[in-house]
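With one protein chain held back, the other chains of the complex are shown just where they sit.
To keep things simple, chains are lettered A, B and C as they appear, and every chain counts its residues starting from 1.
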């Protein structure tokens, strides 16, 4: 079981809530995925309406909320958004996202570390979205982040584990959970991250824009479980030389 | 549901039976995998003993048998082995394997086509193990093979889908089921093959040599299902440019 | 120096002549590439005209001709084309190409082996274009081919060394020169093939469709030389763990 801050999770699949064609599809996908943690941008939630159309179905599903600071370009903006989110949603969990560049939405390591340090002091459970950079991941851990969320490839690209070599180094060295975020494009990508020893993955676009998002969410659920089981049961090594699964003794000669 | 020759399959995971540490582990892995088709070298079966220690547990599991001609180096040897197998095991299903080179166990396209043509005439349901070569796959289909089994990477290498570009072309062009065989090293590899539209995968080494083969078999079961569901529900495209899952409108300014 | 059949070559870059925007550009690219062997489809040569507009500039460059059987779909067609080519061009060198499928132009191993066997008997120096299949390469060597030409990726795709793992096996096992053909999309692809130990590469599309084919031909010339030199001088191994190029002793403390 996965523990982040004071919370335990049976499911190692986290979901994003953007890009779904309707609230109903989103809620059905959330259910099918088995997720216990969903992230959403503060802006998307009408924090004053008791019948907010995105929050209500999520709360019905019984999932935990992970508000994010998507859209923030500086530490200051992110901290302000985080405070609003905690007040509105009553949770100290926070996905910290700071991306000054609108084109590839890459995280800013300087602003992210600065905001993380402050938010931890303010009692947040901070999960920063960050480049797959082993050094900054370590520094985020050192200032008290509850987990790190290195990116697999650019947000929404569906390109999969392009940062594989560095994710491996991050996993090796991390004392907090490693949640692979952004760019996971298919169940096989998610399984691969889990096989490497990631603690969880966060998926959004690949499910939301699938032909059938609900079936895709179910597929991701199974793939994440499969990947974790494979990691735990011990994958064999890779090698170029073939080894026969079947015996090679020339049976016809016997 | 998958149909090969006159047989339908709910499971799209086929298993090999080599390299397991014991018969019991093998039988338990077969059950956990949910497979309905297992392959074994003729040599490994004592066809005269009613209590053969590999056959008995498999038959108890209720799986179909796919005898293979592993060890054959020529069409002639393979045809002889096939006939023995049919007589001994009472099945016309045959995995045709002809690999003259003991080092990498690569299939011989010339001998394989020759043997396939003859075996089809003799009433076998032939599933040939073959290089991921679109032209030879088409020719094997043309002489009446029930499926084609292109290799992902060298047998036992666990290297995964190194022939991906060619498997894609084979799937596009094939009128018989495409079963990806050899080199599948992890559940994510299996899921990836299924996401590309393969009809099934055959796995052996990655399960047999896993730390816990039974859990690994279960993981492959889920990964194959997940990959198939993803294929059917429609994966999104891949692109370098990022697209925000969460809206980018600068919410703090509103 | 590379020897194929009775001929030695200083340059390990072979060129195709298709797709160039003009004869002049082709001739200039041939010169800039330093190649000593160019291939052309028989059809493109007017064998009766003494002033054929493709042959003349090539012969002026002093390069050897390697007529190919592009367009042939069977062994029979290829053999007929080969005979015409020898008669018209006065060379026994032949690039044997048989591809029944017009979409991906993949070589047919069965027809290619059959034609190769016959053409060798007729005294041709046969260089077959073939899938990167180690077994069929070995069989082509066994029937007397002067070299083998495994494909890197589909013709004209510019996708580079997608068959790398298998090319490596082919190089390990071959007693005749291995010329990597088809799909080489950039000088780095060509260098990579040479670094692996390929004896030569054949390039066409990547040069012919470049913005500046003459400069690109020169770039390929250097890349092939560089790759060969790297192979001969011994590349270091690859490993994930870092090793400092500069010493790590904390120099500031001394």
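Criterion: a contact is a pair of C-beta atoms (placed from the backbone, for glycine too) under 8 Å apart; a residue touches a chain by one contact, two chains touch by 3 or more.
For clarity, every value in this text was computed on a predicted model and none was experimentally measured.
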item	value
Sole residue of A:134, A:185 or A:213 that reaches the chain not shown, by the stated touch rule	A:134
Among C:57, C:109 or C:187, residue touching the chain not depicted	C:187
Touch criterion as defined above, residue of C:4, C:37 or C:81 at the omitted chain	C:81
Chain C residues touching the omitted chain (full complex)	16-19, 39-44, 68, 70-73, 77, 80-81, 97, 102-106, 154-160, 185-189, 191-192, 195, 204-206, 208-213, 215-216, 218-223, 225-227, 229-230, 232-252, 254
Interface with the unshown chain - residue positions in chain A	99-101, 103-104, 106-110, 113, 131, 133-136, 138-139, 153-154, 159, 162-166, 169, 173
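FYI, only the chains that are shown with their structure count from here on.
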item	value
Interchain centroid distance [CA atoms averaged], chain A/chain B, Å	32
Euclidean distance of C-alpha centroids - chain A vs chain C, Å	46
Of all residues in chain C, the ones touching two or more other chains	165, 169
